[in-house]
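Handing you a structure now.
For this view, one protein chain was removed and the others were kept in their places.
Here is chain A:
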Amino acid sequence: VKTAPVAGGDVWSGVWVIVEYLNGNVSGVSWELLGEGRKLADALGCELAAVVTGYQVEHVISEAFAYGAEKVYIADNSVLKDYRTEPYADAIVKLVRKYQPEIILCGATSMGRDVFPAVATQMQTGLTADCTVLEIDPETKLLKMTRPAFGGNIMATIQCRTHRPQMSTVRPRVMAMPERVEGREGTIVREELALNDADYRTKVVEFISATAKSAFLDKAEIIVAVGLGVGSQKNMAVVEELADAIGGTIAGTRGAVESGWISHDQQVGQTGVTVRPKVYIALGISGAIQHLVGMQTSDYIIAVNNDPDAAIFNVANYGIVGDLLQVVPALTAEFKKRLQNGAAK
């Protein structure tokens, strides 16, 4: 292990998840990672810990236990009030140097992809970005990190053999959400970090909240997604009616964004959002790889396309070959019938 020498010697043990607490909320990906971290910790026979950094974040501790952490390291400090690279990287690096975890994970979000490269550089260790599969090699006990590259056209498995910690970021909604068990307890380690605001060269001037639509796309249970096959702005009305009938959120392809039918925040894919809803209804979407990487882990995919050879059918659980202008209104009518008979208000 080549990483800079540390006080405790060369023993690196434990799996850590860095909990992302932004603007009053914990990002779902942090809990997803505790679920994934549990499996890794079990395979290694080591401890699973959550690292909570921020200001006035005491209440996050019990949540972390509920999602499976055995230990919580907490650094509660007014300097960490808003997310900023420098103090967050400092806080994480201080903890990592002191306690020497073997593996640390963070969401591949605007925070994780900002702070983790800084931490990895300071620790002089490797970092694997945007992983979709994490597993422990049964023989070497090394972390095998699999990630898409080249715009999702290839997958690569990456290892960090001789440096510690082994680090990776993981995209939101790629790993499953673990079960939340109320009342679980564990060890709390409170760290008084000497962080001094004067040392940092950035300040957060303000935060402008995004529209509800875009902020919550990755949390929607049903997504009705549109592609160029929708044909015109006028036809969006047909789609919106379906979305309304089933409580779906509208999203779509880059083609739909470029046509002005939806906003950029609603774009799903490589250069948009990754989603993992219960149901993804793809209307007039060809299924380009850059789109598929953002939605192919959805639980159930329905596709409507008039081209029987469209690639979207290769990932769809249920495909309807046909003109969406005929199929969608028929679907809306059927859903309305069913949902009116049911509990819907």
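Descriptive notes on the structure:
Definition applied: contacts are C-beta pairs under 8 Å (C-beta built on N, C-alpha and C of every residue); 3 or more make two chains touch, one makes a residue touch a chain; residues count from 1.
Heads up, the rule we're going with is that contacts and distances are computed from a predicted model.
Considering only "ABC transporter ATP-binding protein", "Electron transfer flavoprotein small subunit", "Cytochrome bo(3) ubiquinol oxidase subunit 3" or "Acyl-CoA dehydrogenase", the record for the omitted chain gives "Electron transfer flavoprotein small subunit", by its UniProt protein name. Contact with the omitted chain, checked across A:44, A:158 or A:228, is made by A:158. Contact with the chain that does not appear here is found for just one residue of A:136, A:285 or A:327, A:327.
Although one chain is not drawn, the whole complex shows that of A:40, A:120, A:136 or A:282 it is A:120 that touches it.
In the full complex, chain A touches the omitted chain through residues 2, 22-23, 25, 27, 82-86, 89, 109-111, 113-114, 116-118, 120-122, 124-130, 144, 147-163, 200-210, 212-213, 215-222, 246-249, 264, 271, 278-279, 289-290, 293, 296, 299-302, 304, 306, 308, 313-323, 326-327, 329-331, 333-335, 338-339, 341-345.
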